[in-house]
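Partial view: only certain chains, each at its native spot in the assembly.
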């Protein structure tokens, strides 16, 4: 099977998750500047989660770009990733409403951690399916960033109980390092050059 | 008509149904571990329904993969399936909020039963349209799993009124048996081999 429907479904779910989060930003009943102030933490956590979901969508996009075929295992690995992403709005609302308290901050980190693990599983499933000459494997390489992020989330979860703002700083830092899209894939695709491009063109309609 | 828009529309509806369910998971006002405990039954029923919707999306994906053309009847059979799936969030919220009480558990089973029947009708409509040499018919074969599930749902509905947890166990069990994607279709497609693959390629752009 081709990747088209998996991409379309993932796009749909991520688009809805992103947009659902904004529902937490309820318009205040008063009409003055002051009324907006209590919304600030909700707004900031929305921005953070928007960026994280944007990162996932971007990397998902890049990863599927070098994927030709999917099977049942990949479909479920993808649904597993979407499951954890679907909990982001809940965690976001909780940290926003409680002004970054310890337990909500730790839960937020736990959701990010599980999503990161699910992404790694999906990546491994695609590489396994692609076999020894996997273009994704070559693109990902040693995947330092991918291996470090879960460790940082773990540190943040522990830090939440000491100083929640340290956890927040870590979440912002990790997001920052991922903001640059996965250049490795773009570069690998370019290296493979025109021969691959032709194969891509032939396979694109599937 | 090709299947592209039917797939896109179904993807959209299923993506929204899945994501709407997570809205039931309202962030508690307190920021401690205890506050999460009452959410546990809501969370578990969300997981169960997420898996069911994932199964439907997966099987729908496989089924449409071996479908070339749709007509008005198939479009309505598909909308009929989406209708019953759209009631899953309601049933899920009800069982979650009432800690798996008898009547909600029975209703949950009734929605699953109707969705299963709707899926069978859709499958039959596609097979009828494909005619005597239907690749879907060959893939589905005797369709033991598809015939047994509605029976199990019926048993669960009755069991709900005796011991609701038996119904719950049956729902989990049926989901478990379906978690493996419809290998029959993947296998049949492979058997039909390269000749079919070429025909697929020619028809894919439609």
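Which chain is which? They are A and B, in the order written, and residues in each are numbered from 1.
Here is the rule we go by: contacts are C-beta pairs under 8 Å (C-beta built on N, C-alpha and C of every residue); 3 or more make two chains touch, one makes a residue touch a chain.
Given the structure is predicted, the values throughout are model-derived calculations rather than measurements.
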| What is the total copy count for the complex if 2 chains are drawn? | 4
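Quick note on the criterion: only the chains that are shown with their structure count from here on.
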| query | What angle, rounded to the nearest 5°, describes the rotation that places the Cα atoms of chain A on chain B? | reply | 90
| query | Between chain A and chain B, what is the gap in Å from one C-alpha centre to the other? | reply | 26
| task | Mind listing the chain B positions that touch chain A in their complex? | result | 7-8, 11-12, 14-16, 18-19, 22-23, 25-33, 35-36, 47, 50, 54, 57-58, 61-62, 64-65, 179-183, 186, 200-201, 204-205
| Okay, in this complex, where on chain A does chain B touch? | 1-2, 5-6, 8-9, 12-13, 16-17, 20, 71-72, 75-76, 79, 82-83, 86-87, 89-90, 93-94, 97-98, 101-104, 107, 205-206
